[in-house]
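A single protein chain has been omitted; all remaining protein chains appear in their positions.
A and B are the chain letters, set down in written order, and residue numbers restart from 1 in every chain.
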Amino acid sequence: MHNGEHELTAGPLPTHQDVARDVLGRFQDLGHRYWGWVTVLAFLFILGIVGFIIRLTEGFDDENRANWGYFVATLAFIVTTFTAMPVISAGLRLTKANWRRPLTRVTENMAITGLLVVLMLIPALIALPTIDGRFSIWFEFPLGAPGVWDVIGYGTLALIGLALLWGVALPDLAAARDHLPASSRQRVIGWLSLGWVGGVRQWRVLYQGSLLAGAMYLLTYPLVQTLMISDFHHGLIPGLKDAIIPATVVVNGLQGAVGMTLLTMYLMRRLGNYEKYFSVEQFWALSKPLLAFSLLWFYFWWASFITFWYGRQPGESEVIRLLVLDEYRGALMISFFLNFIGPLVALVWNPVRRSVWGPALVGTGVVIGALVNQVRLYVSAFSVADPSQHVLHPRPATQWPDAPDLLIMVGAISGCVLLFMLVSKIIPVVSIWEIGEGLRLVKVRRYMNRYVRVIAKSH
Amino acid sequence: MATRTQNTRANHKWGMVIDLDRCSGCQACVIACQAENNIPLNDQSAFLDGRAIEWIRVERYWEGDYPDIKARFLPVLCQHCDNAPCESVCPVYATYHNNEGLNVQVYNRCVGTRFCGNNCPYHARLFNYWEPVWPEELRNQLNPDVTVRTRGIMEKCTFCIQRIRRSTRGGKQVEDQAFNPACVQACPTDAMTFGNLNDPDSRVSRKWEDERAYRVLEGLGTNPSVKYLKQVDAHA
Partner (left out) sequence: MYYRRTLTDAQINRELLDVVLRTPMWWVIIVSILGLIVAGAASAFGFMMNQGLGVTGLQQPIFWGFFITNFIFWVGISHAGVMISAILRLSQAEWRRPMVRAAETMTVFALMTSLLQPLIHAGRPWRIFYWVFPYDWARGIWPDVRSPLVWDPTAIITYLTSSTLFVYTALIPDLAIIRDRSTGWRRTVYGILALGWHGNPRQWKLQGIAGILLSALILPVFVSVHSIVSWDFGVSLVPSWHVTVFAPYFVIGAVHSGVSAVVTLMILMRKLYKLENFIWEEHIDAVARLLIVVATAWLFFFWLDLVFALWLREEQEMTVWHLRLFEPPWSWLFLVFIVFSYIIPVPLWMFRRVRRSFTWMLWTSLMVNVGMFLERLIIIVPALMRKGPWTFTYDTYRPSAVEVTLIVGSIALVVLLLMLFSKFFPLIPIWEEKEGQKLIDDVRVGDRVIPALVKEH
């Protein structure tokens, strides 16, 4: 009785061939609904570009810096949710979690958003004031800091993500190549499959490579989040000395990644009939890390708050007034409820965890909370007039989004989804070979008076 | 600049101003405090062990290079901070803020965690590592108004609270300069001024607003009740 939907019986599990036939069938004909969504998303993305151009015409002067706050917050939101998703598949593959198999591809496909992140990073860096005369993570380090290093960091992350996506997809690309009728799409897929035939050596390289790329993604992600929060938030607020904040945003990112994965799986179930792959087991299993990350996020935030609050130094007081008690209190409250209270109250209950709607709902809340939290962090930082002071004075007023800000937010998020949709036209959205491998490692056996699953742990 | 705290519950808010221009670093205040407050003798070994007890000490800084070198003196005592970092960390309320703006140490409550000492940025708090002893001939000179502290507890400058208590007994308002702590009384150059900050005409209140006035380690936001008047060099 592994997923609550049906009791296990002695009957046979689906085979690799069943899965391949089903997934490739869906892959071959994506349907009119797919094109409808692509059109809508493309339109919204173009609106976002319009918003961006409006921002661009206002320029990058220091007095206009506050205008770029929401743009940077959107960028940070993408990094916190979409671009963080491959971390899930990398982590689960390293820990050999068996339930990961249906959902790895969805998360890896989101690695493509790393490209959009790099593109958005460039105007954000231009809007950033020079590091001369203010404190930054770069200390006295020259050589184009911070711009060059941020681009290198995010570029590396995007490249590792794409390598992970492409490498792990090779067997499925080959399957699609062999399955689809000849067309230009089939030729592209065939070219991308790099002549995969499934030799023993190829498989060995694939296993090692997927673990290595996953591990590199896991290590790079915290570092680039550290760069982002240090350059675009911490370095802009005078008197702030919050050593934990990179860890806080990393945890927020993991939380956002799980939330976005749950949301994606839910939408694919509803809109794409993928119930067979994204079953309760996946939602149930992901809800536990979601709860853990939610608690950790609050814990990290609390650790910094209590230190400032207790320290009572003038510089610290101003900073917590800005970020916690005064100007951005509302934003903090929203993310406090959606990223901590909501998951805590809902997910401690096993019946909620062991459902589709429960984790999906909480995950959606987490994603919204993450967006609001990025606004709190980055908009506040960008609205500080003079980052070179020692104590924040005067505190900037709360800044609300205007029309171009909203266009940019909607457009960039739609752009991410659009990229995901486009990738799923080339790469099957469910990993055939990983599910097949999982099926080979599972046997249903009789144990005492009922049937249980026996899972082989390969060493 | 932080303004002084107006205390509504009591008539007194004790404060001190030390004019560094007048301070010659003679250490008379240190000796006077030693005698008044029953502080054990700081012999050579106490200094070598790093365990000397000085409720007030004179910090000496060198400024400039030879031959243009100047000695700067800074008498440091408990600053009786309004926002005292030592108070909130004590688990047993052995130190608290009283309604006259004093940071009070209750010896009997102290269990000797020494957290307050760590959290005092002025190094004004001192620990009794040994039971205090005096030579036989000095036993009879101990001040009967002041507790002899046992080993294992923290102590620090009290602004000579025994003198404050004696003068304000019965809740009476004292005249400005009616009494002074031992260090102020002993200062030969009249560098130190003590008094009631709630009385706008008191000597200390007038000096409090001096343009040379500053507080030590102001950036920590501890809001001390002691201010220093900057030394200004004649030829500078």
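Here is the rule we use: contacts are C-beta pairs under 8 Å (C-beta built on N, C-alpha and C of every residue); 3 or more make two chains touch, one makes a residue touch a chain.
The model shown is predicted, which means the values in this text are computed figures rather than measured ones.
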Hey, which of B:R151, B:R165, B:R206 or B:K230 is the one touching the hidden chain? B:R151
Option from A:L13, A:I126 or A:I306 whose C-beta touches the chain left out: A:I306
From the list A:L24, A:M333 or A:V452, pick the residue that touches the absent chain. A:V452
Touching the absent chain when the full complex is considered, from B:C110, B:I164 or B:L229: B:C110
Contact residue for the chain not shown (choose from A:A243, A:L271, A:V345 or A:A397): A:A243
Touch rule applied to chain B and the missing chain gives residues 48-53, 57, 59-61, 76, 85, 88-93, 109-115, 117-119, 121-123, 126-131, 150-154, 217, 220, 222
Provide the residue numbers of chain A that touch the chain removed from this figure. 1-2, 135, 137, 139, 222, 226, 234, 239, 241-247, 295, 299-300, 303-304, 306-308, 310-311, 313, 440-443, 445, 447, 452-459
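The definition used in the following text is that only the chains that are shown with their structure count from here on.
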Intercentroid distance (Cα basis), chain B paired with chain A, Å: 57
Could you please specify the touching residues of chain A with respect to chain B in the complex? 310, 312-315, 317
Contact footprint of chain A on chain B as seen in their complex: 83, 85, 88, 219-221
